[in-house]
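As you look at this complex, bear in mind that one protein chain is not there, while each of the others sits in place.
Chain naming follows the written order as A and B, and within any one chain the residues start at number 1.
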Amino acid sequence: MTAVRAIGDSVLRLDGVSLAFGGVKALNDISLDVREHEIRAIIGPNGAGKSSLLNVINGVYHPQQGTITFRGKPRHDMDTHETAALGIARTFQNIALFRGMSVLDNIMTGRNLKMKATVLEQAIWFGRARREELENRAKVEEVIDFLEIQHIRKTPVGRLPYGLQKRVELARALAAEPSLLLLDEPMAGMNVEEKQDMCRFVLDVNEQYGTTVVLIEHDMGVVMDISDRVVVLDYGRKIGDGTPDEVRNSKTVIDAYLGVPH
Amino acid sequence: MQFFFEVLIGGLLSGVMYSLVALGFVLIYKASGVFNFAQGSLVFFAALTFVGLMEHGLPFGLALLVTLLAMILLGLLIEKFVLRPLVNQPQISLFMATIGLSFLIEGLAQLLWGANVRGLDIGIQDEPLAWIADPTGINVSKFDLAAAGIAAVLVVMLALFFSRTRIGRALRAVADDHQAALAVGIPLQQIWAIVWAVAGFVALVAGLLWGARNGVQFALTFVALKALPVLILGGFDSVPGAIVGGLIIGSTEKLAEVYLGPYVGGGIEGWFPYVLALIFLLVRPEGLFGEKIIRRI
Partner (left out) sequence: MLYREAGQFKSTYAADSAILPIRQDRIGLALILIVAFVVVPLTASPYLFSALLIPCLILSLAALGLNLLTGYAGQLSLGTAAFMAVGAFMSYNFILRIPGIPLLLAFAGGGITAAAVGILFGLPSLRIRGFYLAVATLAAQFFILWCLTKVGWFTNYNPSGVITAQPMVILGYAFDTPQEKYLLVLLIVTVMALAAKNMVRGNIGRQWMAIRDMDVAAEVIGIRPMRAKLLAFAVSSFYCGVAGALFAYAYLGTVEPEAYNLDLSFRILFMIIIGGVGTVLGAFLGSAFIVVLPIALSVSVAFLNNSLHLNIPSSVGSNLELMVFGGLIIFFLIVEPHGLARIWQITKEKLRLWPFPY
């Protein structure tokens, strides 16, 4: 699949990144890059370190070795709220929505970095706080339209079925207008129809807004269809890196993960 | 120097008393994951019931037995009417329910037995032991030593119970995850009934000792609040931790009152353990013996 936008230069680089928890090495000397506007997939068996890779990019964990460079600036020690400010947004494998709030409020939290009114201004409401609230509400409604979740905007997220919760989480990530979107198994637990919808959304986000997407996914059909390049991890090491076709035909990858049709 | 040792030992021994109350907390927390704020009021209830029965003419042994039965019954009622309906609620709800429970039990105790202060005599006198005092000049109370001995026995029993028996393992499973324990067929309700009964027994022992030392009065419940810093130091789920924590709190509290108190007008005992616990929490959030909490995302 060719991207509608031309794929640009490398926007994220990992060099020799290693991450260990106590004695367990989650990531072992990983070097890879992600180019602007592309869709990069990360695949591999369970426990290979895929989520840890996203967590390291995101700032949730800090690698013991190696450097991470985002848009030319090294930033391997940043905290998550700093990476969020840089334009990196993320969804989680186990949905990390705020259960006490409605869909609309959840997505509005995604805009919190754009809202500058002080607490005092918010207490008074009229003036800057009100204006900001309405402006951001308009933006959030755009995302809601885009992901077709208008009918549930006031529902508490705890009541939604799993597939819709995943969509709301994606909406929250998109609301931040990120330049890099990290998706951790966005289609896990979905049926065929829901997967098709989700694929469409991911592709639309990439085409319309030019967002660079890094996604972890187990469904090989999805990966081969929508991604521009693929990284394969196994036991914390990189064992494959290239276009979907290259990876599909690599012997190492087939042995470790993909297998052959019987 | 002698005086220092007296204060220290006195503090250590009063720390043993705190540990006894903390033990009750630890038991229930280890077994059900519930932080039982009402432990103090259980101690109060036990002491008051025992004294009340004695006042009505029951002999020591019979009063003890009836009180023990009452505590077990109370534990069963708590399990049935408070814990069971709240299975799988977040911990904070259970905690707040136990706060409500503490008020309920305190009110009930005073309703049944009245609110007068009473003395409690369990046969051990609060006088210095001659065989220590004569050579060294340090006064160690017979009573305090006996209390320490009783506490030690209890601790050993409980530690063995949790680590060696099948029920102990079941209790630990329940503390970790109610639903999972149910799923493997652990009889949740029976387990909880056992635990609360044992906690009631521990509360009874603590109540008798505390009551004998300080008289049975409502202020006993505040003493129980002091068990909280003990738990923070020792960890909420550690039996040895409750002992060590109690010793530390008891001794530092007394030492601070005696040596620092005069400089700042006294009354330090009221807050010193809490502030100590607070500082400790900042350095080591899970206590001396507690398990480190790991969260996975």
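By our rule, a contact is a pair of C-beta atoms (placed from the backbone, for glycine too) under 8 Å apart; a residue touches a chain by one contact, two chains touch by 3 or more.
If you're wondering where the values come from, they're calculated on a predicted model, not measured in any experiment.
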item	value
Chains on display which the left-out chain touches in the complete complex	A, B
Selected residue (touches chain absent from view) among A:58, A:212 or A:227	A:58
Contact with the hidden chain (one of A:68, A:129, A:187 or A:202)	A:129
Residues belonging to subunit B that touch the chain removed from view	35, 81-82, 85-86, 89, 91-93, 95-97, 99-108, 110-111, 114-115, 225, 228-229, 232, 264-268, 270-271, 274-275, 277-278, 281-282, 285, 295, 297
Touch list for subunit A against the chain that is not drawn	58, 60, 79-81, 84-85, 89-90, 92, 96-101, 105, 108-110, 112-113, 115, 117, 119, 122-125, 129-130, 132-134, 137-138, 141, 172-173, 176
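One rule holds for everything that comes next: only the chains that are shown with their structure count from here on.
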item	value
Intercentroid distance (Cα basis), subunit B paired with subunit A, Å	49
